[in-house]
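Only one structure is covered here, and it is reproduced in the block below.
In this view, the complex is presented without one of its protein chains, the others remaining in place.
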Amino acid sequence: MSASSYTYLGPEGTFTEAALRTLPEAATRELIPMLSVPAALDAVRNGEAAGALVPIENSVEGGVTATLDELATGAPLMIYREVLLPIAFALLVRPGTTLGDVKTVTGHPVAQPQVRNWLAAHLPDAVWESAASNADGARLVREGRYDAAFAGEFAAATYELEPLVTDIHDAQNAQTRFVLAGRPARPAARTGFDRTSVVVWLRDDHPGALMELLQEFAVRGVNLMRIESRPTGEGMGRYCFSVDCEGHISDRRVGEALMGLKRICPKVRFLGSYPRAGAAPGDTPEPRYGTSDGDFVAAAEWLARSQDGRA
Amino acid sequence: MSASSYTYLGPEGTFTEAALRTLPEAATRELIPMLSVPAALDAVRNGEAAGALVPIENSVEGGVTATLDELATGAPLMIYREVLLPIAFALLVRPGTTLGDVKTVTGHPVAQPQVRNWLAAHLPDAVWESAASNADGARLVREGRYDAAFAGEFAAATYELEPLVTDIHDAQNAQTRFVLAGRPARPAARTGFDRTSVVVWLRDDHPGALMELLQEFAVRGVNLMRIESRPTGEGMGRYCFSVDCEGHISDRRVGEALMGLKRICPKVRFLGSYPRAGAAPGDTPEPRYGTSDGDFVAAAEWLARSQDGRA
Amino acid sequence: MSASSYTYLGPEGTFTEAALRTLPEAATRELIPMLSVPAALDAVRNGEAAGALVPIENSVEGGVTATLDELATGAPLMIYREVLLPIAFALLVRPGTTLGDVKTVTGHPVAQPQVRNWLAAHLPDAVWESAASNADGARLVREGRYDAAFAGEFAAATYELEPLVTDIHDAQNAQTRFVLAGRPARPAARTGFDRTSVVVWLRDDHPGALMELLQEFAVRGVNLMRIESRPTGEGMGRYCFSVDCEGHISDRRVGEALMGLKRICPKVRFLGSYPRAGAAPGDTPEPRYGTSDGDFVAAAEWLARSQDGRA
Partner (left out) sequence: MSASSYTYLGPEGTFTEAALRTLPEAATRELIPMLSVPAALDAVRNGEAAGALVPIENSVEGGVTATLDELATGAPLMIYREVLLPIAFALLVRPGTTLGDVKTVTGHPVAQPQVRNWLAAHLPDAVWESAASNADGARLVREGRYDAAFAGEFAAATYELEPLVTDIHDAQNAQTRFVLAGRPARPAARTGFDRTSVVVWLRDDHPGALMELLQEFAVRGVNLMRIESRPTGEGMGRYCFSVDCEGHISDRRVGEALMGLKRICPKVRFLGSYPRAGAAPGDTPEPRYGTSDGDFVAAAEWLARSQDGRA
C-alpha cells in the first residue's frame, strides 16, 4: 500500500469497487480492498492511503452505521467526493448452469431483502444462505459451495462466473451513496451544486434543541437533505445527528448556519463540502429570497455603514 | 437658535422640557421649545439644532405616532439617548384658589384619561375642556379662563401658579419615554445595557413575514422589547414595524440579527443603539447560551479553520 | 335614544356617519351621534343602543387607540360588521367663495396631514387651525369663523356649504375602517371570507412570548391581517396585542389557534368574527395544505380510531 493509494470496502468485485472506479482520480492510483469500513478509514488516518471509498447510505437499507459512526468519532476525516451507484444484482453461476439447476443461492445479508421478491417469483424453492460479502458469495459459487450468487454483474469475470440473469432489484431506483474520505484539508471547490455534511451533538436535557438546530438552517434559507440520529454511546436517549444540507461551506448562508450550530451545540464536526453526485450545474435552484452571497455581502456592508452612522 | 442647541416638544413647562433637563448634556445648551414633533425634528434635519427631545411612548397611552412616523420617514435621524420620566400631575391653580373653588379644569387631551378617576373622586362636578398642551392649560389658568390645570408640578413657577394637589395619576407607574434624536453619526457607545431601534418593512403578500422577522431576533437570542405596527400609507393592511430589541448594534448577536432583517426585508431603517434609561450596569442579564460576543468570535474562527481544513 | 338605535362617533356629517349609512341595517334605525368613542360604546354597554359604529383604523394614521383600548377593557363588546370607507376630503366653503378668497382653513387634526401636500400646492398661504371634528370645522365656516373647511363632501348640505374642490387626499387609497360593536352574542355568520379579532395579553418576562403567539396561528395555517401592540397600563414595557386574523371562529383552524392562545396566555378577549369588508365571496383563498375544515375533521376521526386501535 502506498501513501497515494485509495482503500475501499472490499473484497474485490463489490459495488464499492465499482463505485470507486467511476472516479477519474482513481484511474491512476493503487486501489486496495479492506475487510471493513474502519480498516479502510484507519489506513487513511494512519497515512497509509490518501483516501478511502466507503458506502454511507443505501436508498433501501438506509444509513451505513459503521461509516456514520467512524466519521463522527476518532481522528477527524473529511469527505471530498460522493458517488451514487444504481444497485442492480446479477445472478452469477458457473458456466453451463441453468435456472432450473439452482437449488442454493448466496449473497451479502444486505442483498437479500433487495432480491427477495425476485427470488420468490423465479426461484421459490431455492435455499438462501448469507455470505460475508457479495464478492465472497461469488467466490463460494466458483468453489462449488452454492449454485448461484447475487452480486454486481462486474464481479462475474473476477470469479470466472457467468451472469445468468441481470438487472435484478426489487425496489425501483435502488441506489447506494459512497463517499471518498481523506485527512482534513481544504474542502473541495464550490461548484454551485454542493452538499455539506456535519455531525452535531445537542445539549442534554434541552427540549427543543433539535428544533433549534433546524432553525439555524431554516432562518438562513439552507435546505436539509438528510438527517440521521445516532446514539452517542453515553446511554439510552442520547443522540447526535448526522446532517447533510444543500450548499458549500463557502456559501455565506451555509457558513452562517454552521456558525450558528457551533454556538448552540457543545460539539460540531464539519465533515466536508463536496459536489453533489448526479447534479448538473444547470440544476442549481435559485436561493431563497435574501440568502444569496450578494444579499449577505450587501447586508454586511449596510451593517458596517450603520455602525458608522452612514447607512 | 444655534446649531448646538436642542429643540424639544414645547411649550415651556411641559414634561418634555422636564425630561430634557435631566440630561447632563442639556445643561450647557440652548433649549428651544417647538410647536410640534415634526418641527422639533426638522430643526435637527436642517442643521439648526444638534438634537431634539421628543416623546416616543407613554405607558398608558402607547406610542406617540407623530414621533414614530417622523423617525420612520423623511431624512434619516438617529436616537442617541432615552429618558424615562414618571408622569404625575399637579393641579395648578391661581394662588388662593381652594378645591371647592374649582368649577372648570383643563389640560392636554392625553392628560385627561390619566386623571379621570381622580377627577371623578375629588372634583365630580368640574367641567373639563382640553388645551393644546398642559403648559398651555396652565397659561389659560393664569389668564383666568379656567380655574385649574393639570400639568407637571415644575410648570407652576413658569406660570405663576400654585400646585394645589400633587402626584395625581390614575395608573400606577405611569411613565413617558423620550428620545434624543440627532443627525446620523456613530451610535452611542455600548454600555452593556442598551436598546437598539429599527423600523422594518415586510414584503407584501408574504404570509408569515412577521414571524420570520421575529425569528431573525430569536435565533440569535436577542430579546424584543417593543414592537409596534404603523401603516405605511400605501393602503389598508400595509404596515411597517417599529421594533426595539435588547443590546447594541456592536453586539455580535444584534448585528447578525440586523443583517438578517436587512436581507429578508425590502427596507430596514436603523434608528440607533443607546443606553437603556433606568438600567444599572449590574442589571445586565447573561446572554442566552451561545450568543455572547465570545461565542460569535469562537464560531467565526472555527468556520475559518474548517474552510481551511484545520478545524 | 331607543334600545334599537345605533350610536356613532359624531357629530353629524362626519365620515363615521357616512360609513354607518352604508350599512343596510342602519336604514331603519335611529342613528345617534355621540361626542366620543367611549360615549358611543358605553351607550351600547348600558343597553341604551343596540350597536355603535366607531373608527378603528386609518390607512394613513394607524389604529384608533381610543377604540382599541375601549374594546380591550371594560364590559365586553363584540364586533359584528366592518365598513371600509375611502377617505377623500372636500374643501367646503360658503356659497360664492373662490379659491383666491380662502385665507383660513380648518378641519380635524387628523385631516391635516392627509391634505398637507394639497394645501402646499394650492393654498400655500392659507392658515390652518384645528377644529374638534371635520363637521365642527364645517359649522365654523358656516358661522364665518374660517373661510374653508376640509370635510366629507356629504357634509356640505348639512352645513349649507358648497364643495369648492372634491376628492382631495395626499395618500393614494386612504381608507378608514369602522367597526359595528354590540353586546356579546353569537358571532356573525361565517361567509368564507371573514376576519376574527382578539386581544391577547402575554405572560410577563417570558422572552419569545410574542413569537409563541404567532406560532399558534402559523402552525394552523391562519394568516395574520393586523397586529398592534397597546400598553396594558401596568408600566413601561408591558403590552397587550390587538390581533386580526383571516377566517371565522367556526373555522376549525381558527378555533384551534384561538384555543392555543387561550392556553398560553393569561388573558384573551374574543372580539368577534365578521365578514371582511370589500371582499367578494369568490376571492376566498385556498386554505394552506392540511388546514381546511375537512382536514381537521378527518384528523379528529383518525385520532378517535387510533385511540380505539382501529386506525
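Here the chain labels run A, B and C in written order, and each chain numbers its own residues starting at 1.
In this section, contacts are C-beta pairs under 8 Å (C-beta built on N, C-alpha and C of every residue); 3 or more make two chains touch, one makes a residue touch a chain.
Everything numeric here is computed off the predicted structure, so don't read it as measured data.
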Visible chains in contact with the missing one: A, C
Candidates C:86, C:109 or C:290 - the one touching the absent chain: C:290
Which residue of A:39, A:218, A:298 or A:311 touches the chain not shown here: A:218
Identified contact with the non-displayed chain, of A:23, A:39 or A:60: A:60
Of A:29, A:145 or A:230, the one touching the omitted chain in the full complex: A:230
Identified contact with the non-displayed chain, of C:57, C:147 or C:216: C:216
Sites on subunit C contacted by the missing partner chain, in the whole complex: 76, 78, 184-187, 203, 212, 215-216, 219, 249-250, 255-256, 258-260, 262-265, 268-270, 289-291, 295-296, 298-300, 302-303, 306-311
Touch list for subunit A against the chain that is not drawn: 57-63, 65, 84, 171-173, 175, 177, 207-208, 210-211, 214-215, 218, 223-231, 233-239
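Basically, only the chains that are shown with their structure count from here on.
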Topology of the chain contact graph, where touching chains are joined (line, ring, star, complete, other): line
Averaged-CA centre spacing for the pair subunit B and subunit A, given as whole angstrom: 57
Approximate Å spacing (C-alpha centroids) for the pair subunit B, subunit C: 26
Gap in Å, rounded to a whole number, between the CA centres of subunit C and subunit A: 59
Set of subunit B residues in contact with two or more other chains: 215
